[in-house]
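Missing here: one protein chain of the complex. Every other protein chain is in place.
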Amino acid sequence: MRLPFGLDQLEDRAREHLSRGAQGYFSDAAYSDAAGLFTTARENEAAWQHWYLRPRVLVDVSEIRTETSILGTPTRMPILAAPCAYNAFAHPDAELAVARATAGVGAIHVVSTAASKPPEEIARAAAADRWFQLYSDIDAGKTDERLRMAEDVGFKAVVLTVDAPVGAPRYHGYPEQGFGPVATANVLDPGLEWGEVERIAKQTDLPLVLKGILHPADAILAVAHGVAGVVVSNHGGRQLDGAIPTAFALPPIVGAVDGQIEVYVDGGVRSARDVMRALALGARAVLIGRPYLWALAIAGEEGVRELFGRLCDELRNAMMLTGQVDVASIDRDIVVPRPGSSYASPER
Amino acid sequence: MRLPFGLDQLEDRAREHLSRGAQGYFSDAAYSDAAGLFTTARENEAAWQHWYLRPRVLVDVSEIRTETSILGTPTRMPILAAPCAYNAFAHPDAELAVARATAGVGAIHVVSTAASKPPEEIARAAAADRWFQLYSDIDAGKTDERLRMAEDVGFKAVVLTVDAPVGAPRYHGYPEQGFGPVATANVLDPGLEWGEVERIAKQTDLPLVLKGILHPADAILAVAHGVAGVVVSNHGGRQLDGAIPTAFALPPIVGAVDGQIEVYVDGGVRSARDVMRALALGARAVLIGRPYLWALAIAGEEGVRELFGRLCDELRNAMMLTGQVDVASIDRDIVVPRPGSSYASPER
Amino acid sequence: MRLPFGLDQLEDRAREHLSRGAQGYFSDAAYSDAAGLFTTARENEAAWQHWYLRPRVLVDVSEIRTETSILGTPTRMPILAAPCAYNAFAHPDAELAVARATAGVGAIHVVSTAASKPPEEIARAAAADRWFQLYSDIDAGKTDERLRMAEDVGFKAVVLTVDAPVGAPRYHGYPEQGFGPVATANVLDPGLEWGEVERIAKQTDLPLVLKGILHPADAILAVAHGVAGVVVSNHGGRQLDGAIPTAFALPPIVGAVDGQIEVYVDGGVRSARDVMRALALGARAVLIGRPYLWALAIAGEEGVRELFGRLCDELRNAMMLTGQVDVASIDRDIVVPRPGSSYASPER
Partner (left out) sequence: MRLPFGLDQLEDRAREHLSRGAQGYFSDAAYSDAAGLFTTARENEAAWQHWYLRPRVLVDVSEIRTETSILGTPTRMPILAAPCAYNAFAHPDAELAVARATAGVGAIHVVSTAASKPPEEIARAAAADRWFQLYSDIDAGKTDERLRMAEDVGFKAVVLTVDAPVGAPRYHGYPEQGFGPVATANVLDPGLEWGEVERIAKQTDLPLVLKGILHPADAILAVAHGVAGVVVSNHGGRQLDGAIPTAFALPPIVGAVDGQIEVYVDGGVRSARDVMRALALGARAVLIGRPYLWALAIAGEEGVRELFGRLCDELRNAMMLTGQVDVASIDRDIVVPRPGSSYASPER
């Protein structure tokens, strides 16, 4: 075991392996600051605790299925590696390590447009089904080039990020340490709208997933525009500070979509019990981001493999303890809201 | 008086008498960690405080009955010693001390399958009515042997633990101190289901109680399968982290059962006022666990006797102060939820 | 000015003037402890903050009436000195100082059965309308003697304490400092019930008030038994720990009583804004206890006079700022509950 016993200690342990700059970059959230204000990044984590697990018992749990399929892609667990930029800040093997680790355990890797390694090289690192995260470019030609590349390289789905028409101001670290607000990426397209979603969908045979949906009305529009799935996400709290935590945004979206397309969720998922909560609330799968970067920083490919392995083991354990045998059909009523609001609100 | 004035200081005081290993073992909860995250073990305690006591006054309370019967077993108080494994970690007299102490004060002792002392020796320690906690074994023959033993030794009821088809990962202490995740016990039976409950019920004339019910649907199934009672329990937070605190799980189960069988509760009960809350919410009795282990560690048999004695005295006091004269018929409306709670309203 | 600028600093300042024993006695609450558990005494204070004040404006507030009558006794402010035992622990002048101070500012003094000074001496200290707090004695003869005395001395009302059929265990301080659980007073009558209330009412022409009502059903019984008023009180958290804070118990009682008798409240009232909240929620007046003991400890009679004077001035100010001109008819809708329940919950 290369990671700490408690996965909640991952972030602290990772700090020993990260430069201040990398720490700042990965932990950063929109408008985050030294004073430790209430940010969406921290609320994402806390909000899952709003949902209590209420197990069923006396179910034969000797056979547990964590295997499922996502958009038709079979996977050994409903946990995906979220698209994270610049993995090289965490470890020199960067996305190559993540690719090998996820391939090894059978988890889907969603490769970022802003990866530290070229997609072709990532794809060659290990044979596996992968998805490609796409930033639409102001120049539609570039967007199409990326789509062509995704198809050529053999990605199985395209995940279009829709919550970044512009960057958000982020203040990681202090000027005396050489950091400042991150410049808004040039590539972002403030004109991205449903018409472009339709155009992109026509440009490719790959299933199209929209990442960054928080409002049920947008989920309904996604269904109407024929996309294959949506990721309920607030970009890990890195875009709009004050955005609703995904644990609260998820249920109304699941209700609005009503099974017509798949719904995934990311943001603050830090344990297999959080995965259970998300699935019980109607998600088909979850994406985890920062935790695998921390594992990558601590122990490279082996760390990432251990992380996904342990999450899958703990998910199996949590399924046994809640009387759920098939990850694709978790009972809805094994989660109940905390009375009032006394969940562990993040400290100021 | 051997115990601290305030019973809330028991745990701190007990630390002086316990090895780090024993502390770790007893205080441990699923996935617990050094960072002090909000776990079910701690939420169990806090959740009772959700319920305010709203006393009745001007009732003649010169005669108070804390005596009641539980499954027909008369007891001097509605407070049982919960089944706890390995009492020898707390004190060399282990379950023998607990047996004598509970016999002395007239509380029912529920003896664990994993006791440090053999059941026969515990039974010989002092004449009293006791119950036996049963882990169903993968090997049904072994389960039946335990049942025979329970009958032969003269236990008055069998308490089948149903929330442990598998162990949960626990991380008590740190590797450098020689601890690691506890291996899942071999004896646990992941195939335990209602059929086995029926089989066990047929194997014995002792009343059968199911321990580890949190979902009202399972309580209804328990009634349908003819069990005599259920213990609303999340295993002291030692199994599924994130499980609903029992103070919140209890009311809907009482409602679902509707008086057809007896309902007990454990988890975070730390004072006679918590006992009052549980009884007012519909429990027939409560089980306490860690507090008697702490008392055992501090002062052996005498400590356990003092603990139960004081809880009973304080229960009598709390009954006088709430105008309740008979512990078997506490008014429901002397507890009210803390404002803001959506819990007052029917189940979501 | 002898008291600190901020009245919230009274308790801290008073500590410099009180022996540890007196501090323990006055600050004490049922089951209170060093660990700072969630107690009713602290919740009483916090609960008033649940209610936001929502002022009316553009009302002519150049004439403000804080004067009112309570059970027909005219008073300069709707703030009474609650019956507190053993004022000599705070200051050698004890109840004589309180009597003079309250007489000086025109506030009603409710004298405790357990005063440090004889009632006759208190009455002689200054001419004023006073009430007498009565503990019913197991020996009805003694109860009647106290009633006779109350009439002879000229008290204007009798306040029968009904929430103390027995004492509660209190643990103030530690054995090494020479303190232990306070013995239950012998005088308390566990047989006190409505029949005795009726008997007492017949024994005297003084109006009878019941102190210690928390349940609306008891308030309705109080009306039926012809008492003149009730004090919504949990004995300052000194009796049943876990009892509902009076700021939450008050509104349903006001609703149940529906104007048929007067309703007062005590418990955690620490400022003129708390007084406003209580009045808006339907109380005719409030009683304050510990604050005047602190003021007494700090500056004797002068401190108590300053305290009531400042509370009355600040009440006048708060009335002006909420557009309320007559203390006897404060609008109900100038208080609104805090969304959900995030009022200042006491820290563990």
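As written, the chain order gives the labels A, B and C, with residue 1 at the start of each chain.
Just so it is clear, a residue touches a chain if its C-beta (ideal position, glycine included) is under 8 Å from a C-beta of that chain, and two chains touch if they have at least 3 such contacts.
For clarity, every value in this text was computed on a predicted model and none was experimentally measured.
Enquirer: Tell me which residue among C:Gly21, C:Pro55 or C:Gly191 touches the hidden chain in the full complex.
Expert: Within the whole complex, the residue contacting the unshown chain is C:Pro55.
Enquirer: Considering the whole complex, not just the chains shown, which residues of chain C touch the missing one?
Expert: Residues of chain C in touch with the missing chain: 5-6, 8-9, 12, 49, 52-62, 271, 273, 276-277, 314, 317-318, 320-322, 333-334, 336, 338-345, 347.
Enquirer: Can you name the residues of chain A that touch the chain not displayed here?
Expert: Spelled out for chain A, the touching residues are 31-35, 37-38, 50, 162-163, 165-166, 168-169, 171, 174-175, 180-181, 190-194, 196-197, 210, 212-215, 217-218, 221, 239-245, 248-249, 337-343, 345-346, 348.
Heads up, the rule we're going with is that only the chains that are shown with their structure count from here on.
Enquirer: Closest chain to the protein CA centroid?
Expert: Chain nearest the centroid of all protein C-alpha atoms: B.
Enquirer: Where the CA atoms of chain A average out and where those of chain B average out, how many Å apart are those spots?
Expert: Whole-Å distance between the two chain centres: 40.
Enquirer: Can you work out the whole-Å distance between the CA centroids of chain A and chain C?
Expert: Spacing between the chain centres: roughly 56 Å.
Enquirer: Which residues does chain B have that touch at least 2 chains other than itself?
Expert: 46, 338-341
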